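What follows is a single structure, and I will ask about it in a moment.
Left out: one protein chain. Kept in place: all the others.
Labels for the chains are A, B and C, by order of writing; each one numbers its residues from 1.
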Amino acid sequence: MSNAVFIKQHFGHAEKNNYLNVSKGWKSWAFTLDHKRIGVMYLIGITTALLLAGVFALVLRSELFIPGKMFLTEAQYNRMFTLHGAIMVFSFIIPSIPAALGNFVLPMMLGAKDVAFPRMNLMSFYLWVIGTFFLVVAMLTNSLDTGWTFYTPYSIRTSTGVVAATFGTFVLGFSSIFTGLNFLVTVNTMRAPGMTWFKMPLFVWGIYATAIIQVLATPILGITLLLLIAERVLQIGIFDPKYGGDPVLFQHFFWFYSHPAVYIMILPGMGIISDLMAVYCRKKIFGYSFIAFSSVAIAILGFLVWGHHMFTSGQSEVVTLIFSAITFSVAIPSAVKVFNWLATMYKGCISLVTPMLYAMSFIFLFGIGGLTGLFLGALRTDIHLHDTYFVVAHFHYVMVGGTLTALFGGLYHWWPKMFGRMYNELWGRIGCLLVFIGFNLTFFPQFVMGSRGMARRYARYDPEFQIFHQWSTVGALILGAGIVIAIATLVHAVFRGKLCGGNPFGAASLEWQSSSPPSFHNFDHKIVLNDPYDFDSQIYDPDLDSYVQRSFTVPGQEPVPGKPQTV
Amino acid sequence: MTSEHGDHHDDHEHGEFIAHHFESAEQQFDAGKLGIWAFLVTEVLFFTGLFCAYVLYRFHHPEIFVQAHHFLDKILGGGNTIVLLFSSLTMALAVRASQLGQNRTVATMVLVTMVCASIFLGVKAVEYSHKWDIGIFVRAHFSLDESHHPKGISPYLTMISIIPLILLFVFGAMALLYRFTNSLFRAAFWGGMTLMVAGYFIGAIGGYFYMKVGGGDAHSTAGKVIEHHDDHADGHDPGDDHAQESASESQPAGGAHDHETRDLHHDIGIFFSIYYCMTGLHAIHVVGGIVALAWIFYRSLLGHWRSDYFGPVDYVGLYWHLVDLIWIFLFPLLYLIN
Amino acid sequence: MLKIPVSLLAQAEDLPIPEYQWGDYFFPVQAAEGAAENDFLFWAILWISTLFFVLIVVLMLYFAWKYRRRPGHEKALPSSSHNTSLEIIWSVIPSIILVWIFYAGANGYFQSRVAPESAEDIWVTAQQFSWTFTYADGDSTPSELHLVVNRPVKFTMESRDVLHSFFIPAFRQKQDIVPGRYTYTWVKPTKIGTFRLYCAEYCGDNHSLMIANVTVHATEEDRKAATKWDWDLYAQTDPVKNGQRLFQLNCAGCHKIDGQRSTGPPLNGIWGKQEPVLSGTRLVDEEYIRESILNPNAEIVSGYTTPSQMQSFDGKLNDDQIMWLIFYIKSLADK
Partner (left out) sequence: MTAPHDAHDHHGFAHPVSKSLLYVVFIVLVGLTVLTVVANDWPLGSLDIWVAMAIATTKAFFVMAFFMHMWWEKGLNVAVFLSSLLFVMLFIGLTLLDTESYREDVERFPIFDRPDSSSVGPPIAPQK
C-alpha cells in the first residue's frame, strides 16, 4: 500500500467503517461497550439535562423581573430553583466533561482501545439515566423544594418528594463513582506502551485528579443521602433536632462531598483549557508539570475546606478558622494554572477560532469567579456575603463561566474528531460571543445586589434591587439564545458540516492519529508516540486538508516505534 | 460489584478470558485489581459516614452507649464474628485454590463461605427480632417494654424468615429437578444454593435456642437500668420537639430528674438508630457478597479458573474480606462497651 | 417602583418598606460597628483582585492580538516552556497576599463574634415565617426589632422549626439559627433609622417573606415607647387590638389573613362558617377556636396533616388571651 493511500485511509475522513456506522440498530447503541458511543450517549443526556434545567432558570429569572408576584407563587418559585440547581449539578455538570468528552477522548489520548471496564462504563450511563429519571419523576409528581443542598430539618419536614429525589441523586452518585473509578484504573493501567505519566495530555491529568475526588468523596454523599432517607422514613434522629439530632452535622456530611464536587466540576474544564491553549497557540504548554501537579494538589486540598460553606451556620470558631485558612491555599494552584496559560500564549501563534475564543473567555470568567471566591473565603466578608446573590454570582461564574464554557470549547475542539465534520466558524463565534455577553450581563449585577443585601432563594424582594434583577433577566435571555446557537451550530455540523480529515487543527495528542470519525477500534494502525505538545510533529497535508503526523508522511523518516502498518 | 465482572468477556468461552481491549492477561488482572481496591476505598468511605455518626454520639453521650450495650448479646455477636472470620479463611483458601487452578476446591470453599454468610444473617435475624419484640426501634419509635417479650417464636423472626424459606424450597426444588433430569452441573449449583440458604436456618435456630437457654440474662440487667421510667413508653408520642417538652415540663410532675431520665430513655434510641444503620448496611453488604459468591461458585463448577485467570475470585475475595473487616470494627464498637 | 403588595407579607400586614440607604457602591449604608472593617476588607480584596485580573486580561488580549496567526507568522516563536523561578514567583506572591487576606478576615470575624460585656440581651425567636423579639424587660415585638443607637446588643436566638438566618445587611451581620440549640450574634448600631432584616437561610415556602424591620432609636425612652404594649388599656377599650397583637406574636407565622394557605389555613372569613374537618364539618365558633388553640389535634382541618403541625398553646395562653384572639378572628369574619 502506498503511503498516500495509507494516510488517506487512516488519517482522513472515514465515511465508512467508523464507530458511528460500524453496527446499526438501536440495540447496537443501547448495549454498546464502545467508550465513544457511550460518550456520545452521555453527551445527548447531559445536553438534555442542561436545556431542561436551563428552562427552569429562565422561568425563575422571568419571575424575578418584578419584585412582587408575576406568575409563580412562592412555593412554585422554590421548586424552580431547587430543580434548576439539583438537575444542573447532579445530572448535568458533574457528569458533563468527564463522562461525555472524557469518555470519548481519554482512552484515545492514552492510545488504549477502550476504558478498563467497558461494562461498568455502560452501567454508569444507565445509572445516570435511572437517577435522572427519578429526579424528573420527583419533579413531576411531588416536586422538590429543599434547595439542591437538602438541608435538614427542612428536607425532613417538607411534604415534597424528597425521597424520590434523594434516591435519584444517590443513584447519580454511583454513576459518578463508576465513571471515576473507571478512569482512575484506565489511566493507571491502560496507557499504551511508552506512554509515560508525563507524556499524557493535561486533559488526562485533569480527569485523573477528578477521578480521585469522585472515588473518595462521592461515597460520603451516598451515605448522607441514605441517612436522609432513613431520617425521613424512619426518623432515626441523627440529623433531626426533634429527636436530638444535629442539623449542622448534616451540613458537614453534605459539604464533605459537595465542596470536593465543585472541583469535580472545574478540574476537567481546566484540563480542556490547558490543551486548547497549547493547540491554538501552536506552542508547547508552559510549565507542564506545574499544571499537572496543581490538578492533583487541588484535588487533595479540596478535601480540607468543606467548612467554608458553613461559616455562619453555627459551626464553631476554631473549625471555621482552620477552614478559612485552608480555603486560601486552594487558590494557589488555580493561580498557577492561570499564569501558565498566559505564558503559553506568549510568543505563540494564536488562531482565534471558536475553541480558542471559549478558552479565552474561560480565563476571563473563571478569573472573576475564582477571585470572588476569595471574598467568600475571608471570614469577615463571608459573614456579610453568605447566602446572598454574591454567592450565586460566584458559583455561576465558576460553573457556567468556567465549566460550561470549557465544555463548549472542548466540544468545538473535538467535534470534527467525533463526527468527522467541521462546524460553521462564523456561527460558532457568534454563539461564543453571545454566551460571553449574556453571561456577564446575567451574573455581574448579581455581585452588586448580593453585597447590597439581596438574599438568595428569594421569590420576592425589596424594590431597590429591581434594576439589577432586570439586567440579569435580560442577560439570561441573551445567554439562553447564545447557548441555543452554540448547540445548534454543533448539531448542524453533524449533519451538514463540511467533511474534514483526521486532524484539522494540527493537534499532537494521540486521539488525532485516527480517522475522523475514528474507527471502532480507535486506531487500525500502529500509533506513533510523540510529545502531545510538539506541534512541529504535525505536517499539513493539502490533499486531506488536514494534518498528519510527520513520521507517516516523510518517506525515509521511519515512525519511531516501527513502520506504520495495518493491524 | 460490576468491577468484578467488568473485565472479562463471555464470548471467549474456551480461550483465555481476555477482553479485546487488554493487551495481556496480566494487564487485565492488574486493572481489575486496582479497580477492586479503589472500589473497596469507596466502600470504606461509604461506611465512614456511619462511623462518624457513631464517634460523635459516643463522644457526646457516653452514658447512652453504656446503657444501650446491655441490650446487645456479646456471645451472639462474638459467635458471629468467629463465623465471619472462618468464612474469610475459607475465602482465602478459595482464592489460593483458584490460583492453582483447583476448581473443585474453589467451589467447596466458596460454598462454605456462603453458608457462613447465611449463618451470620440467621443469627442477625434472631438478634433483630428479639429487639423488635421488646420495642427497641430507631430513635423516634423507640418504646422499650420488656414485658412484651412473646412466649414462642417471635412473629418478627417468622416474618423475616419467610423469604429464606421460600428460597430454600425454590432452590431445593431446582436442585432436585435437575438431579432427576440428569443435569448434574446444574443440580450441583442449585444444591449449593440450597445449602447456602440452609445456613440461614442453622444460624436462626441456633440463635433462637441460645436465646431460650442462656440469652435471658443479656437484657435482664438492662431492664433494671431503665425499668422505672417506662411510664412514657406508651401513649406518649416520642415525636415531640423541645418546645413541647418544655411545655410538658411545666406541668406539675416535671422535675429536672424526670427530664433527664426520660431523655436518656429516648436517647438510647439514638444508639439503636446508629446500630441499625451500621449493622443493616453491613447486612446488605453480606447479601451482596452472597450474590457475588454464588456467581463465583457457578463459574468454579464450570472450571473457569487457571493460574493466569483467577481475577474474579480474587476480587470477590477482597470484597468479602472487607465485609469481614468492617464487622471486626463493628463488633467491639457496638457490643463491647463498658 | 413597585411595592410588595401588603398582603404578601407574612406578618404585620403593614410592615413598611424602609427607604434603602446607599453606602459605597457595593454596599448599603454602614449602620453598625464592624461595617466599616467589612467594607474595607471587601474593597481591599477587590482592588487586589482587580489588579491581578486586569493584568491577566490585558496580557491575554495583548498576546492574542500580537501573536495572532497571520501570513508571515505561522509558527510559534522560540521560547522556553518552563521556568522554575517564574513559577515560584507567581506562586509565592499570591500566597503572601492570601495570608494577609486570611489574617484580616479572621480578625474582623472575631470582632463580629465576640460581644462586649456591656451588651444588652435580646432574645430572637424565628419560626416559619416570622420573627419575634423579646427584650430584657419582658416586652415582645413581632416583626420589628427596636434598638438604641450606640448600645451593643447580644442576640440569643432559637428556632421553633427549621433553619433560619438572621441577616441585617446594613449591619453586615449574619448568623444562622439552628433548631435544637442556641446561636448568638451581636451588633452595635451606629446610625439612627430603619433597616431591613432578612431571613437568609432557606426555610420553606415563604422564606422570602420572612423579613422584619430594624429600627434604631436615639434613646432608650423612644425604644420603650415603641416596644411597649399596654395590654390592660386595650383590654378595656379595644380587645381586638390585643388579639391582633397576640396573633402577630404567636400565630401569624402559620396563619395568613388574606385567604392564602400557609403552614396552616387562613383565619380570615372563617368565623361563623362551616369548616370542613376530617370528621365532617364544624361550625367555627368560640368553642371551636378555643379547642383549636388548646388541643389542635381534636379536629384537623381537611387537607392538613395529622397530627397537627400546630402545637398546643395550653399553659401558654390564659383565658383572657384566648378570648382576645377569638375577638380578633371574629373581626376578620368578612375580610
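We take it that a contact is a pair of C-beta atoms (placed from the backbone, for glycine too) under 8 Å apart; a residue touches a chain by one contact, two chains touch by 3 or more.
Here the structure is a predicted model, which means the values were calculated and not measured.
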What shown chains does the left-out chain touch?
A, B, C
For the chain left out of this view, which of A:108, A:122, A:249 or A:486 touches it?
A:249
Touch with the omitted chain, as defined above, among C:82, C:113, C:151 or C:181:
C:181
Among B:18, B:68, B:93 or B:196, which residue is in contact with the omitted chain in the full complex?
B:93
Hidden partner interface residues of subunit B, rising order
25-26, 29-30, 33-34, 37-38, 40-41, 44-45, 48, 51-52, 55-56, 59-60, 74, 78, 81-82, 85-86, 88-89, 91-93, 95-96, 99-100, 242-243, 245-247, 249-250, 307-308, 310, 317-318, 321-322, 324-325, 328-329, 331-333, 336-338
Interface residues of subunit C (partner: the chain not displayed)
123, 125, 127, 132, 134-140, 156, 158, 160, 180-184, 231, 246, 249-250, 315-316, 318, 321
By the contact criterion defined above, which parts of subunit A meet the unshown chain? Give residue numbers in ascending order.
188, 216, 220, 246, 248-249, 252, 256, 303-304, 307, 314-319, 322
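In the analysis below, only the chains that are shown with their structure count from here on.
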Whole-angstrom distance, CA centroid of subunit A to CA centroid of subunit C, is 35
Chain-centre distance (mean CA atoms) for subunit B and subunit C, in whole Å, is 47
Taking each residue of subunit A in turn, which ones touch at least two of the other chains?
241-242, 244-246
Give me the residue numbers in subunit C that touch at least two other chains, ranges are fine.
179-180
Of all residues in subunit A, those that touch subunit C in their complex:
66-69, 74-75, 77-78, 145-147, 151, 153-154, 157-159, 241-242, 244-248, 281-290, 311-314, 317, 320-321, 324-325, 328-329, 331-332, 335-336, 338-340, 342-343, 345-352, 360, 363-364, 367-368, 371-372, 374-375, 377-384, 386-388, 447-448, 451-453, 455-464, 466, 533, 535
So in the complex, which bits of subunit A are touching subunit B?
112-120, 123, 177-178, 181-182, 184-186, 188-190, 215-220, 222-224, 226-227, 230, 234-238, 241-246, 249, 253
Quick check on the complex: what are the subunit B residues that touch subunit A?
2-3, 5-7, 19-21, 27, 30-31, 34-35, 38-39, 41-43, 45-50, 52-53, 56-57, 138-141, 238-242, 263, 266-267, 269-270, 273-274, 276-277, 281
